[in-house]
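With one protein chain removed, the remaining protein chains of the complex are shown where they sit.
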Amino acid sequence: MATADTQTRRYQEPGAPGNAAVVNPDPRTVTGPAGGTGQGDVQTVDGQLRILTEELKLANADLRSEDRGNFCDHPPEVIKPFRAFWENFLNWARSESLWILGFGTGCGAIELRPLMTSRFDMYQYGIQGRPTPRQSSVFVIGGYASVKTMKRIVRSYEQMQGPKFVLGLGSCTINGGMYWDSYNTVNRLDHYIPVDVYIAGCMPRPEALLAGFVKLKEMIKRGECEGANRYAENFEWYKANQKRIIKNWDMPDYNW
Amino acid sequence: MMTQILTVLAFLLMALGVWGLMSRRHLIRIIIGFSLLDTGVHLLLVAFGYRSGGTAPILSDGIGVSGLVSGAVDPIPSALVLTAIVIGLAVTALMLSFAVRMYARTRSIYIDKNKELKW
Amino acid sequence: MVSPVVLIAASLGFAFLYPLVERLGERAATRIALLVLAAFAGTTAGWTVSLIGSGVALTADTAGFVAPLSIQLQVTAVDALAMTVVTLLALAALVQLTERATDRWHGKQVVLFFVLLLGSYGLIMTRDLFNVFVFMEISGISVFGLLSTSRDGRVFEAGFKYMVASGLASVFFLIGTAFVYRSVGSLSIADITAAAPVALASPVGVMGLLFLVTGILIELKPAPANGWAIDTYQAADPGIGALLSAVNATAMVFVLVRVMPILAGASPVFVPLVLIAGAGAFLIPQAQALLQESFKRMLGYSSVAQIGLVVLAIVIPAAGVPFAGVALAVPLVLLLNHAVAKATLFWIADATGDDASGFGGSLPASLRGRPALLVVAAIAVLALLGLPPFPGFWAKWSLVMGLAAGGHIGLLVVVLLGSLLEVVYLGRWLIMRMRHVDDDATVVSQRIPADFAESRADAVSGAASGASDASGAAAGAIPVGATVSLGLATLLMAGASVAALLGSGVGMPVLIVLIGVAAFAVLDVLRIPLRLQAIVAIAGLSWWGVSAVSGAALTLQSGFVLLFVGGAVVQLVALLARPGRRAGLVALIVGMVLSLAALTAATSPLEVFVAWELMTLTSFFLVVRGRFAAAASVRYLTFSLASALLMLAAFSLATAANPAFGTGGGVIGTLTTSVPWAAVLLALSVLIKLGAIGLHIWLPSSYAEAEDEVSSLASSVLSKAGILLLFLGAGSFAAPLFAGVALNQVLGWIGVITALAGGMMALFQEDIKYTLAYSSMSQLGYMVLAFALMSHLGWVTALYLAVNHLLFKGMLFLAVAGIVMRTGTRLMYQMGGLIKRMPFSFVSVLVGIIAVSGVPPLAGFGGKWLLYTALIEQGWYLQAALALFSSGIAFLYLFRLIHSMFLGQRKTHHDTVTEAPAAVLIPQFVFLVIIIAISMFPNLLIKPLQTIVEPAFASSVRWEGYTVISSLGYWNGNAVMYVVIGVFLAPLLWLLAVKGRTYRVEQFNIVFAAERPHTPQSTHYAYNFYGHYQKAFGRLLDPWVERFWSGVSATAGTVSQTLRAWNTGNPQTYALQILLYLFLTYLVARGGL
Partner (left out) sequence: MTQMILTKALYTVISLAVITNYALILIGTMARIRAKVQGRVGQPFYQPYIDIVKSNAKRTSISHGVMFFLGPVFRLAGGLGTYLFIPAIFGSVIFSNFSFSGDLLLMMYFIFFGQLGMALGAGESGHPHSAIGVARGLAQMTAFELPFVLSVVALAAQYGTLSITEIVAAQQGGFTHWAAFTNPLAMIAGMIAFLGMSGANPFSVVVAPQEIPIGPPTEMQSSFLGMLQTNRAIFNGAKMVLFMNLFWGGAAHENLLVAILIMVVKTFLIYLYVTIVGASFPRFKTEQSIRFFLGVPTVIGIAAVVLQMV
């Protein structure tokens, strides 16, 4: 990736739309923004980026034509929760069975390991690791997300089945942290994927991570973790943001 | 007695012929060996038909059929030998002509240079 | 009637007159010569007809005296027949020689030709010992003269050797004649024969006869003293080769026939002597011929070998069926069969103008585009090999029967071994001639492109095979002379075949086979398209099959007819998918099915054997049609005919011990013999056909390299012939044979090891057809195992497995045919993801593999249940465990098959493939429906099978409704089906109820360690699927058997090399060999040193 682009990108980073501004009222947990501004606010690169075709299918403009047929071109959809009582039960189950995607995206991943040990024992909270995004419900972004990793984060996030939850671990996910002026580090994670809980600190201790999980569980039980729906709702906004920094896209616009 | 001597001689001649046939490298000599062998066989045939003191089996004045039967040598071997000689002659001639053609082809009259076909 | 003398005089006269006749112009003269020959042929034919009618000989005394004073000429019916054939062949030869493109015969060549003919006539007719010598020399000199006109300069060298050798032979003959004359006092063969027991019994007499017979033998060019003759065959004009082999040699054999009574009368040493000489003369050249690169030289070896066989036949009285009553019938038929066939081959060599034998793969595939020439060549080769329906077959059968009856086991071995060697080299030539132009004749295992390139052009294409045959026809047109002569020879052979068949007493079924093949061959000639032929065949076979079994009680016989005909008819439907024409395909398939049916109907060992051979032949020609099948079909032909020869040996031994062996036929245990070796040979023969471990190396490549429809037929239908044979020979295997061990114990182990080994090898094949072929081998192993149990349940199992195998292997092979047709590749890793493009094929394969692997609820489980129950019931525990293990292995390769083809990633260039044609799908779904039916209601199949087995064993299972109960366990296929439906539907409904919104995604929508898949090729896990298995077994999986057989092949090559090095090319060595031969005959006559 050309350095010039990223340099430009750093100084032109758009303000988060509307209410998406990140505040960090609590150094331990941060609830994320409610998402983008919705349809019509599509950010385009050189005025050419189209995410959806007129038939509301994925344009997959960055794929070679011979590859397009090999990828599903259905955009993500908002799926409404069930009625309160039943959904509450399901949310309870979801919150009590948190499966982490085993993808250490940054240095913070080191803080995940102690959770398995007898000292912290995440299993007693119904948390366990899972090697494939298909089966995971929680994506822990372990600290700074470089542009290169971001592409994989997007892909993995999209491959998880909703409802799915994102934990931003460490200050880097909030504002870039100590890498805030690096040419290749993403400063605000929730411009790219919806984040449910931020855990501030550099690095947060495992206890902090656990606390974040507990917070997440509470939020799930309250029905506040609708990141997947938010992502679908503001799909084009997220895509525009992602594509602005990820230059060698070479994957479908939504990775089913 | 004569028959035995002739027989022995015939076999000697044949052995000589075979020896020539087997040991010479020159094609013409081989053919000569072959002729000797042939002649030996002819001699053998004649020897088998020979009767000591017998006359030639020619029906002529003074000798009746009975005289011929009792006095002459067996005529059949003689007749056979005549045929055999003719045939032997023909074969020898053919062999010689083949030898000439072989020489023409390979420019060699020796047998070792004329054994291209084998196995 | 014309006097024999006239023929001699006319030949000679015409020879002398010919220079004058030629004044009329060369063409006219040759036409006149042909007319004269035709007149001769008419004369001899007239003699034949009248003499066979009257049964007396035609005699003529020369020079106005009666024998012994004069030379007597005599013609018996046999002589007349031989002379007719010789004349006809001479006529054909003359046409060929005077009407060819280059080196047309004229002038002195025609003269010499007539002299040669005169010599041959004389040799056959004369009854005077010295006169024999004269005619021998006349023939000889004319041959030398003709030789000298050959274009190849080496012919003089060869001719010189020939003269030296024949000179020595004449010398021996003359010496012998002299001794005989001295002892007997007459040259008339009749007189000598009469006097022999007295006058020639003395040492001197025996000595003389020894010379005499050695002279005759040398003239017959016996190995190992025949290098000169071989050299001559190689160098001579093939036209002369044909004359030498067909005319001259035939006549010379009659000299031996005349002298044999004298020899036999004089001393008992001569019969063994001639036997040994004949055996040596037959076997040694066959071995020497193996490595020949010159076709003419190879034919030369074959000729001398065939004459050796005739010599054997002269001495052995025929004890077999067809010609038992007629004196000299066997040698005569062998002789004439050889004459016609060998002349044909020489003419073909002349017409095609190339002298390559096919050894080393150097031969152009020149017959592929010339169907007529191909048919002629095939007829000649098959006739030479002694295969039905050609006359040589019956003679060989009688000869072998005679050998066994006479207790000549050594000679039996010699004859069979020699025949096998002949199969190798003549078969190789034919196959190399017939092969596809693309075929380098090396393909005996799967071929993986070296660079893994996904090039479609490189892909092994079964779809195109046979389509572009015409491209093979590069060579020029066949000269008119050759056409006429080949046609004449073929007509002669055909006529003789029909006559022999009618005279053989073998029943209708064989005739039906031939008529079936001929009828469809006619359709080919009429250029009827394949589809129409297939429809005709389907209709015809269905009608025939129905009429054959309708009303008949269910027995082994009718059961197998149903299996063979039904299985084939259903699969024939697949041919409707092929547009255009495929010469011979339907004819051969029909022939194969009918010969299988003939096998079921056979009521005597001979009929079994004929049907077996016909089946082998038709299937061989089906296999050889494959695009890359040349090397595979060499193996197929060799092993199949080895199997046939073993069967022949078994039958002969069994018949020798019990003349009633095998008569009656068609029921279980017909071919039961109590002769241990016969049983072993029979078992070996069947095991070869069933591809048992160690004998299997022909199977994978033959099944895989054949055309796709043929593969399915061969694997599903044809392979069951061996099973039928097992049942027919059942009783042979049950009794303890050696050290108290019954053959069935051995068979059982062989079966289970075959099942395991076949499965293991199937695991590591990338080529789908090889996978299926090895799978067939494995399944046949199961059948052998089940059969070997020799119990009621075992036999029901064997039959059940056979039926099941027919169904699922037909489905699988046809599904594969459809896929190969569409994708253009046979390599599984080059496929993938086809389920969405070919869903029906997928269903068919799925049901097929479930049926193979025995997963309930489908019918395959029935087979497994029966098998293990039967095995454990008999106490064959270890076999049961091994069988179960190999059934696990089967599951492995089957999953690999369906995964690699249908699941995983679809290649981009397969995005547009469509479902297989309906014609290919229909038979699959017919089988599918049958499988489902017998799965639901196992009694539909098992009960009839019990009926079939009933005559041999009382039932050991009982039925309660749909539950079959054995002494060990029970199985209710019906209940299982319902339970499975239940436990399947419940989760399915549950899933449909609770699943969230489900998105149907495409093949690249997979988690891929957060990356996207690059190409389908790099994402499809299919190549070397079970690499870890290979690793786990290590050296155990080395191709031991393949190695063993290459060793055998190499050894045969070494033997051949050593033996042919004996023929050094030096006339003096040859002379020495001849002298040694004389010495050897002396030693044999003396009975040792």
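Letters are used for the chains, namely A, B and C, taken in the order the chains are written, and counting of residues starts over at 1 for each.
Note that in this section contacts are C-beta pairs under 8 Å (C-beta built on N, C-alpha and C of every residue); 3 or more make two chains touch, one makes a residue touch a chain.
The model shown is predicted, which means the values in this text are computed figures rather than measured ones.
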Where the missing chain makes contact, among the chains that are shown: A, C
Residue of A:P75, A:G106, A:P163 or A:P194 touching the missing chain in the full complex: A:P163
Option from C:V741, C:V983 or C:A1061 whose C-beta touches the chain left out: C:V983
Options C:T193, C:Q234, C:S558 or C:Q1003, residue touching the unrepresented chain: C:Q1003
Chain C residues touching the omitted chain (full complex): 833, 835-836, 839, 846, 850, 853-856, 861, 864-865, 868-869, 872, 875, 877-878, 880-881, 884-885, 888-889, 891-892, 895-896, 898-899, 902-905, 963, 967-972, 975-976, 979-980, 983-984, 986-988, 990-991, 994-1001, 1003-1008, 1019-1022, 1025-1026, 1028-1029, 1031-1033
For chain A, the residues touching the chain missing from this view: 72, 79, 90, 93-94, 96-97, 102, 117-118, 121, 123-124, 126, 128, 130-132, 134-135, 137, 161-163, 228, 256
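Please note the rule applied: only the chains that are shown with their structure count from here on.
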Between chain A and chain C, centroid-to-centroid distance (C-alpha), Å: 72
Centroid spacing, where centroids are CA-atom means, of chain B and chain C in whole angstrom: 50
Chain C, residues touching no fewer than two other chains: none
Contacting residues of chain C [partner chain B, same complex]: 130, 133-134, 137, 140-141, 144-145, 148, 153-154, 156-160, 163-164, 167-168, 170-171, 174-175, 177-179, 181-182, 187, 227, 231, 234-235, 1060-1061, 1063-1068, 1071-1072, 1075
Footprint of chain C on chain B - complex, ascending: 14, 18, 21-23, 27, 30, 34, 37-38, 41, 44-45, 48, 76-77, 80, 83-84, 87, 90-91, 94-95, 97-99, 101-102, 105, 111-112, 114-119
Touch list for chain C against partner chain A, complex: 908, 911, 996-997, 999-1005, 1007, 1010-1013, 1016
